[in-house]
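First the structure, in the form of structure tokens, and then the observations on it.
And now, chain A:
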Amino acid sequence: MSEWLESAITRAQSINDWLAPKRANALELLSTTKWPTRKTEAWRYTPLRVVERTKAKSIDDAAIRLLPVAIENFSAIELAFVNGKLDESQLTNALPKGLSISLGQNLSDSEKAQALSAFSTTKPDRHLFGLVNDVLAQDVVIITVEAGAEISEPVRISSLLSQGAESHTRVQVSLGEGSRLSVIEDIQAQGESLSTAFVEYNIAAKAHLEHYRFALQTGTNVSIGGSHFSLKDHAKMHSTIVSFGSDLSRLDTDIIHAGEFADAKLNAMHLLDGKELFDLHATVEHAMPNGTTEENVRGIVADRARSVFNGRIHIHRDAQKTLAELNNRNLLMSNTAEINTKPELEIYADDVRCAHGATVAEIDKQALYYLQTRGVSRSKAQVMLNFGFINELIDLMPNAALAEWVRPIIRERFAQMEVK
Partner candidate 1 sequence: MSNTETLLSIKELHASVEEKQIIKGLNLEIKPGEVHAIMGPNGAGKSTMGYVLSGRDGYNVESGSVILDGEDLLEMETEDRARAGLFLAFQYPVEIPGVSNLEFLKASVDAQREARGEDAITSADFLKEAKAACKQVNLPVSFLKRGVNEGFSGGEKKRNELMQMLLLKPKLCILDETDSGLDIDALQVVAEGVNSQRSADRSFIVVTHYQRLLDYIKPDFVHVLSEGKIVKSGDASLAHELEAQGYAWLQTAPAEDELEG
Partner candidate 2 sequence: MTEQIDKALAREYEAGFVSDVESETFEPGLDESVIRRISQMKNEPEWMLEWRLSAFREWLEMEEPDWALVDYPKIDFQAISYYSAPKSMKDKPKSLDEVDPELLRTYEKLGIPLIEQQMLAGVAVDAVFDSVSVVTTFRDKLEEAGVIFCPISEAIQKYPELIKKYIGSVVPKKDNYYAALNCAVFTDGSFVYIPKGTRCPMELSTYFRINEQNTGQFERTLIVADEGSHVSYLEGCTAPQRDENQLHAAVVELVAMDNAEIKYSTVQNWYPGDEDGKGGIYNFVTKRGICHTNAKISWTQVETGSAVTWKYPSCVLKGDNSVGEFYSVALTRGRQQADTGTKMIHLGKNTKSTIISKGISAGKSNNSYRGLVRMNPGADGARNFTQCDSLLIGDKCGAHTFPYVESRNPSAIIEHEATTSKVSDEQMFLCRQRGLDPEKAVSMIVNGFCKEVFKELPMEFAVEAGKLLEISLEGSVG
């Protein structure tokens, strides 16, 4: 066990609040967890040295004021955590009918009981930092959409960190039957910070979640998080994940088909430069029949950066008639960069259609050179020739304003990456 984890456990032992039973359970699991090494499958390619060495610490300074980035032509119901504490001054006052957003400790007893029973049920216990978040989460926010409510304005959850801060944020979202909601998770952290940010989504029958997760900061922070989804009968989700790397950026997603005829789409793209690391572990559990999943994960990795992808699709015994596809494409731009990808299928039902594909391709240097000889700048030529496969996923984003906001940011980043 590392010193960092020991200190986390010690800190957690002094917390006593409405989540106590869940925290105690997580604490017990944590105390028997081995600190990952290269031999730990879930951390095979992602060393945790930066966590062991971090100087980030909890900063409780009300004077620090951080604001989420403004997005053109886009307004949202804003929910901002600053260094792990919910900044209630930023919370939109008038919420649309059918939507409620509350701090866990402010709930009524019966609401608390309900929130408690849902807590950490969608997020599997195997995620080490999920357990850390269980025990250290400062403010836990509960978002509820009433059955049938269609919330047109998206909810943006921003996790904002100042230099050197440590934060543990936690949100629990439940969509009532037949409801609709769009959620954006956005992490904006300044250097040498450390955050764990976990969100659990319970999507009831026929409900529809549109989900985005942006981690576009780079640099020396440690950013570990998870988005976990449980889908009931005929529920739908569409998720888009856009990530740059950092010293350590790790995301675990879990999609659980807990009802029949559920439909999940996950599109993830990451562009890594410098000595960044990004690690996406995406698990899809088909526990019930007739579900469909489509996953597209695309990465571009330059300089000394490293990308890690683990895409697991697990078809349980009863999940007959499942259709599940995973497609992973990568572009490697330098011989000091690394791509480690592992698409996995684990199938226990016979009447299913499952497939995965993974490719690692090269930048066509000849075509690049050809365009340059015709006067096109190298960066422009690079975008012309290779941006398409990222652009396709941006095109699939259901929210046009977000797509048009993120597109130039991604393109610019790609143009800056060097072919070596």
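Candidate selection criterion: all candidates are chains of the complex that A comes from, given by their letters.
Heads up, the rule we're going with is that a residue touches a chain if its C-beta (ideal position, glycine included) is under 8 Å from a C-beta of that chain, and two chains touch if they have at least 3 such contacts; residues count from 1.
Here the structure is a predicted model, which means the values were calculated and not measured.
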Touching chain A in this complex, which is it: 1 or 2?
2
Touching residues of chain A toward candidate 2 in the complex: what are they?
41, 317, 320, 330, 332-363, 419-420
